[in-house]
Structures are given as C-alpha cells and as structure tokens.
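One protein chain is absent from this view; the other protein chains keep their places.
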Amino acid sequence: MWYYEKKLQYPVRVGICNPKMAKFLIEQYGGADGELAAALRYLNQRYTIPSRVMGLLNDIGTEEFAHLEMIATMVYKLTKDATPEQLKEAGLGEHYVDHGKSVYYHNAAGQKFDMPIQSKGDPIADLYEDIAAEEKARSTYQWIINISDDPLINDSLGFLREREIIHSQRFREAVELLKEEQNKKKVF
Amino acid sequence: MWYYEKKLQYPVRVGICNPKMAKFLIEQYGGADGELAAALRYLNQRYTIPSRVMGLLNDIGTEEFAHLEMIATMVYKLTKDATPEQLKEAGLGEHYVDHGKSVYYHNAAGQKFDMPIQSKGDPIADLYEDIAAEEKARSTYQWIINISDDPLINDSLGFLREREIIHSQRFREAVELLKEEQNKKKVF
Amino acid sequence: MWYYEKKLQYPVRVGICNPKMAKFLIEQYGGADGELAAALRYLNQRYTIPSRVMGLLNDIGTEEFAHLEMIATMVYKLTKDATPEQLKEAGLGEHYVDHGKSVYYHNAAGQKFDMPIQSKGDPIADLYEDIAAEEKARSTYQWIINISDDPLINDSLGFLREREIIHSQRFREAVELLKEEQNKKKVF
Amino acid sequence: MWYYEKKLQYPVRVGICNPKMAKFLIEQYGGADGELAAALRYLNQRYTIPSRVMGLLNDIGTEEFAHLEMIATMVYKLTKDATPEQLKEAGLGEHYVDHGKSVYYHNAAGQKFDMPIQSKGDPIADLYEDIAAEEKARSTYQWIINISDDPLINDSLGFLREREIIHSQRFREAVELLKEEQNKKKVF
Amino acid sequence: MWYYEKKLQYPVRVGICNPKMAKFLIEQYGGADGELAAALRYLNQRYTIPSRVMGLLNDIGTEEFAHLEMIATMVYKLTKDATPEQLKEAGLGEHYVDHGKSVYYHNAAGQKFDMPIQSKGDPIADLYEDIAAEEKARSTYQWIINISDDPLINDSLGFLREREIIHSQRFREAVELLKEEQNKKKVF
Partner (left out) sequence: MWYYEKKLQYPVRVGICNPKMAKFLIEQYGGADGELAAALRYLNQRYTIPSRVMGLLNDIGTEEFAHLEMIATMVYKLTKDATPEQLKEAGLGEHYVDHGKSVYYHNAAGQKFDMPIQSKGDPIADLYEDIAAEEKARSTYQWIINISDDPLINDSLGFLREREIIHSQRFREAVELLKEEQNKKKVF
C-alpha cells in the first residue's frame, strides 16, 4: 500500500516543550474518535466482513495503530520536560496526579476510553460505521489544528487528517462494492 | 410528514405474555443502537447542522421518540403478567430484582445506556454518524427478528426495520446535498 | 396545565457571547441532575405507576424535555460566536476538540451522561426518587446561579429553578395520595 | 442505638449451597440501590450536613457497612461449596470466570458498581436523596424475596428490609426538622 | 497493630483555605488508586483469602477507611470557606455546580469512581493486585506532593505515603508466605 510507505517516511515533528498542546492532542489517543478506537474497531470487524474487504480492514486497522504510536510519541515529547507547575498551568495537573508523565488512554477532558465503537456482524452497517469513524476523526484533527498554537505539530496533524479522508474514500468504495454484489445475487 | 401519519395508524401488536421476547427487545430501548440513542443523537445535532437539514433531524428525532414508546409498550405488555418465576426463566431475574416490572434504559445484557452517540459540529461527519446509526439499528431489528419466536411482535419489528432503511436513505440524500453545496461554494 | 403555557410564553434570554457561562450551564443538559435525566426518568416510570399519577409523570416529563431545549439553546447561543481561543480560555477547549461547536450530553466536567436515574416498579420508591431528583435539580440551578456572572441567563435559570420547586411539591402530593390509598386498601 | 445492638444479635441464617439465590442477592452488594451505595452516600454527605443530622448519617452509614458484610457473608456461603458446573447452571459462570469464588461489587446482571449516588451539599436535597435510597433498597429486598426459593435467606432479608423502612422514617423526620429550622430563620 | 495507634495520634494538618490543593487531593478520595479503592478491595478479598492472611486484609482495609476520612476532612477544610469565584479559579467550578461544597467520590478530573479494583478468588493474584495498589497509591501521593504548594498538607501526605510503603511490604511478605506454603504442599 502506497500510504503505508509514505507514513514510514514521514517524521513526527515535535518542537519545544508544549504541554498545552498535549492537553488537546491526547483526544486522538484515547478519545471517542481517536486512533485507538479506530484500530480496535477495524481489526475486530475483520472476522465477519466478506473476504474481499477483509484486507482493507486489516491494512487500515494496522495503520491506525501506527498513528496511535505517533500521537503517543508527540504527547510524550511535548510533556516530558515540563515541570509539575507547567503541567498544572496547561490543565494537565489532573493527569499528572493520576499518571505522572505517562501517557494514558483518555480524552482531553480526562474521561477514560470506554469502547465507543460498534461491530454489528452486518457488512453494510459495519462499513458505514467505519466511514462515520473516519469523518469524525477528520473533524477532531481539524478542531485540534484550529485550537493549536504549534505549527510543527499542526504539520503532522495535517498529514494524519489527510489519511482519514483517504480511509473514508476507501470505505465508501468498499460499501458500494458490497452493495453491487448484493444486488447481483438478487438478480441471478 | 407521510411516515409520521403512517406510524400513528400502525398498531403495536402484542400477543401473549412472552418475557423471553422482552429480554431481547429491550436492546432497542436502551441498547447502543436503540431508539433512545437515535432520538437523542438527532435532536442534539440540530443546533449546528445547516438549516436545510435541520428539519430532517427534527422529524426523524421526533419519530424515534415515538418508536421508543412503541418499544417500551411492547416490553411492558410482554412482561406485565409474568410471575417472578417466569421472569427468572426468561433471563429477566436480574432485571426484576433491580427494577421490578418497570422498563429501564439498558441493553439485552443489562448494561446501562451510556450515551454511545456522537455530535461533532461538522455536518458531513454528523450525517455519516446518522447513516451508520440507521444501518446499525436496521441490523439490530434483523437480529431480534431472527431470534424471535413471536410472529405478532415480528410484524411490528418489520415495520420499524423498514423505517430505519428509509431514514438511512434520507440521510444519504442529505449528505450528498451538503457535499454539492460545499463544492459550489468552492467554485464561485 | 397552567405551567406549560407559562413556559411557552417565557423567552430564553441570552445576552452576549459568554462561553464561561456555557461551561457550567451544560451541567443541566447532560449532568447527573440535569433536564435529560429528569425527562427520561419520568417518562420511563409511567408504565408501572398507578394511573392516577401517570398523567403527572407525563406532564412533567414532557416539560423537562422543553427545558432541555431551553438549556441547549442557551448553551449554543453563548458559544456560537466564540473563537477557539475564547473557548480554550473558558475551559471548553476539551469540549471543542471533541464536539466543535455542537452541544453534547455531558456534565460541566466533560463526563458523559451515564443514566444516573432509577425506576423500581414500586410507586412509592419511584415518587421519592422523583422528589429527590427535583430537589437535586433545584440545588444545581442554585449553584449555577451563584457562580454565574450573567444576569440575563440567571433570570431564565431562576424561572427553571422555580419549576423544580413546583414539581417537587406535586410529587410530594402524589406520594401522600398513594400512601393514603394504600392505607385504605389495608383497612377494607 | 437500639437497632445496632439488635443487628449484632441477629444471626445471618444461610442454609444449603444455593448459587441461584446468590446470583440475585449480589444485587444488594454492588447494585445501584445496594448496601455499598447506601453506606458511601451517607458517610460522604456528613461533611456538609447540619450538625444536628450528622450523627444520624454516621449511624445509618455505619450500619449499612455492617449490612454489606451480612450480604457478602450470605453470598459467599451460598456459593463456596458449589462446583463450576453448578455456578454455570445458576447463571454465575460469567462471575466465576472473572472472579472465581470471590464476591465482587457488581449487580445481578454483572454490571460493576459505578457510584450511582449523589451528594449536593444542600441538606434538603441530600436528605430526600437518602429517603429515596431507602425506599429503593426496600423495593429491591422485596423483589429478591419474591423471586427467592430459600426461606432461611428470606428471613434475613425480611429483617434487612425492615431496617430500610426505619431508616426512611428517620430521614423523613430529619428533613421535616431541617425545614422547620429554615422556616424559623426566615421568620426572625 | 502499632500503625493504627500511630495514625490516631497523627493530626490532619490543614492550613488556610486552598481550593487549588483540594482539586488535586480529591484524586486520593475517589480516584483509581485512592483510599476508597484500597479499602473496598481489601475488605472484599477477605472472604476467599487463606485465613493466615485474612487479618492483614482486615487491618489494612480498615486503616484505608480511616485514611479516606482524613482525605475527606482535608478536602472539606481546604474548600469550606472558599467563594464560588475562588472555586472557579481553582478549577473546581465543575465540582461546585454538581456538588456544591460537598465532597464526592471522583478523581481530580471529575470522573466518577468506577470500581477500578479486582478480586480473583486466587490468593497469589489477589496479593499482587494489592502490592500493585499500594505502589500506585504511593506514586499518586508523590505526584500530589510534587504539585502541591501547601507544606502543611504535604506533611500529612508524606505520612500517608509512608503507610503505603509499609502496606506494600506487608503484602510482599504475605505473598512469599503463601508461596512457601504452596510449595510445602507439593513436596509432601
């Protein structure tokens, strides 16, 4: 897959210590529409999806795990040199007393990841779930970029945002493919 | 709206006391893809959706509340004459010790409704969320119909399942409409 | 019901863009003792409550949904013209990266609504649950009024707070009515 | 307090191995209206309640912890000699694979305790919360007694049910006392 | 037990009104590794732990409840004289609109306690769970001390932190004791 290679060549660019940025970025780590949700959703749906689409779920699910590591790396680098006082000022004091400098799967408000995904065992429903997931992740990246004051981070986020758009297109192609096949079966 | 009238003319058909059916039917009351989730999702998204689509969200959200009452009525009627012993045999003993004969917003496994919906403030993302919601609800109705032994209930469920298909089509029309408008803006 | 009409005549008064106010006001949208919890609680309890009280639950439950829309409208109007920077300063940056400018069913701390209500199928227990709910909602309105710096919003909140007091009185009348009836049955 | 002594004299009576009974009884251990919820609610409210009522919350809160131990003891004794096969037949296979023979704070459906209590810092609201809690616990005991086939356990549950009625009366006296005091303050 | 006496002689030292400190301290009240989690974990595990270790769980579990009261007292005293405006500045506005001046079982980010403990009915697993719990609580105290600006509170927290170290040692002794016994049984 061309996009997988592209990702590997793409360096995560993190500038200076910026815990205020990390505060919002963690939304894409453990938030409702973050990379963890995406990866777990696609890999879980593989078992019942028709085999023509299984590879797509496998590829994108694996890629999302790679994105999860990118987000974790950014959050860690943005906070690792911050003092407790700086974390407090960034609104990360709550995170610090619970997790120290560790990353953790929660959203920007500190709410733990609670499996906000679905897997219905119905291919059409699962693929629309996936398209919605990608569009929601795209929106989240947009909101983070809008609120960010860190151009280097935004550069990486812009790349990740583009990936979600491409994933959404792939899932839309897949759902049309499956509908077409279903219609063929009904005809013959 | 024609479909609203149609619903009002459509009687909820409930046969004999059948708590085993109620056990599964409650999935559409407080489950992840049930009528409560649908109604709360659409009505909440109205504030930021473009005004051309607002009425659609309002209509379908209101209709889902009506469907919620249909489900509640069915669950109640299927259980109200059951003895505690019959509820126990139907796998509803856990429900009975917590809620007696009352209905409650939980899924078939007894897990409380925990707001498994999203609202992103991005019209395209929100509408794909809604299409996915309808496809997932359609699947749930199908799975309940498959596991049911109650033809009268299945008759009502078949009607509700059809409504989800029509809602999905409407949301798909709406998303294409908004995309078209976005493209026009970019051209001129 | 006189109070329903009164509500319709009562305009929601929202002044200038004030996201700091919205931050706290959302507690009554998706918080533990907010309007959503109230509406869902009363409408759900209707099925097993004695018919003499059913109408009361229906009226108040419906009114709470109207209040839910009032709260949503206020939250939306207080934030719709805010920049991401202003939302961040108001403590709504966490909300923005997840939901943009959309409203959402969570409390002031950003914790998702998780069905903090009960329905026991026992009329006395259910009505005391309802009295407690109204007293708790009254307290929440008081705490928001105390922390607010927006007189126009406080004017609307004062009205909503009064409604909770009247609802509490109605539920107290209803519980005494049912107790009286139960005692009569035991005598004869 | 007379009732505390009475409890100490009151033996927990458990008959033979009866995991089916334990399945439902655990509702009062970790369920929404169980003894853990009650104890944690009252002890937490003590800090802001007026001092005239503080002792009542302390007494009842402590008693509920004693009841929690009674429930745990009963659940443990009813299951400790059961085989895995017997637990499975009793609907406790799910519990067994997660917790073995250990007790755990979840409800009859296996949903973890999730702090379904409130503390508003408003004395009237807190005391109505407490009255509702006692009425709900009374209902739960009634539903368990109704579904039970174990007269020895029901004997203990009948005692615990009576305690909830007395607690409810005490809380109702307390709320009237506080209202009276509030009215006096307004007069003078 | 010597440590229990020591605790009773140890006064909770609280200086001036300091809601910013309370904001973080509440992590040890209702947070994942706080005193409530510890107390509930140990007391619940008692029923299936071998009798040689049961007393240890009982002692430490009871002591953790005493620590829970120390934390609650500190949080209450640090906030009781604060104005709503001061609470808002301290990041406790969200707490105030939901709970007024009451304490509540949530973590520093305002997320409700959700039973983050385990009880497996396997003595070795349960004791390692307990060692981990103590080490995690020790870390939390350290992080709070690091972020604190209140030397009097830190004095008390230092004491509580030491208690966790001693508990951890006790649990490590206990796990070695049980392993030794298991090995003996295998030999003979």
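For clarity, chains are labelled A, B, C, D and E in written order, and residue numbers in each chain start from 1.
We take it that a contact is a pair of C-beta atoms (placed from the backbone, for glycine too) under 8 Å apart; a residue touches a chain by one contact, two chains touch by 3 or more.
What you are looking at is a predicted structure, and each value in this text was computed from that prediction instead of being measured.
Q: Can you work out which residue in E:Lys23, E:Arg46, E:His67 or E:Lys120 touches the chain that's missing from view?
A: Here the residue in touch with the unshown chain is E:Lys120.
Q: Among B:Asn18, B:Gln45 or B:Asn107, choose the residue that contacts the chain missing from this document, as touch is defined above.
A: B:Asn107
Q: Contacts of chain A with the missing chain: which residues?
A: 30, 36, 40, 44-45, 47-48, 72-73, 76, 98-106, 112-115, 118-122, 126
Q: For chain B, which positions touch the chain that isn't shown here?
A: Listed in rising order, the touching residues are 23-24, 27, 31-33, 91, 107-111, 114, 139-140, 143-144, 146-147.
Q: Touching the absent chain: which residues on chain E qualify?
A: Where chain E meets the chain not shown: residues 32-33, 114, 116, 118, 120-122, 124-125, 128-129, 131-132, 135-136, 138-140, 142-143.
One rule holds for everything that comes next: only the chains that are shown with their structure count from here on.
Q: Could you let me know which interface, A-C or D-E, is made of more C-beta pairs in contact?
A: Looking at D-E and A-C side by side, D-E shows more C-beta contacts.
Q: Rounded to a whole Å, what is the gap between the Cα centroids of chain A and chain B?
A: Distance between chain centres: 28 Å.
Q: Chain A to chain D: how many Å between their CA centres?
A: Result: the chain centres lie 43 Å from each other.
Q: When you check chain E against every other chain, which residues touch at least two of them?
A: 91, 98, 100, 106, 109-112, 114
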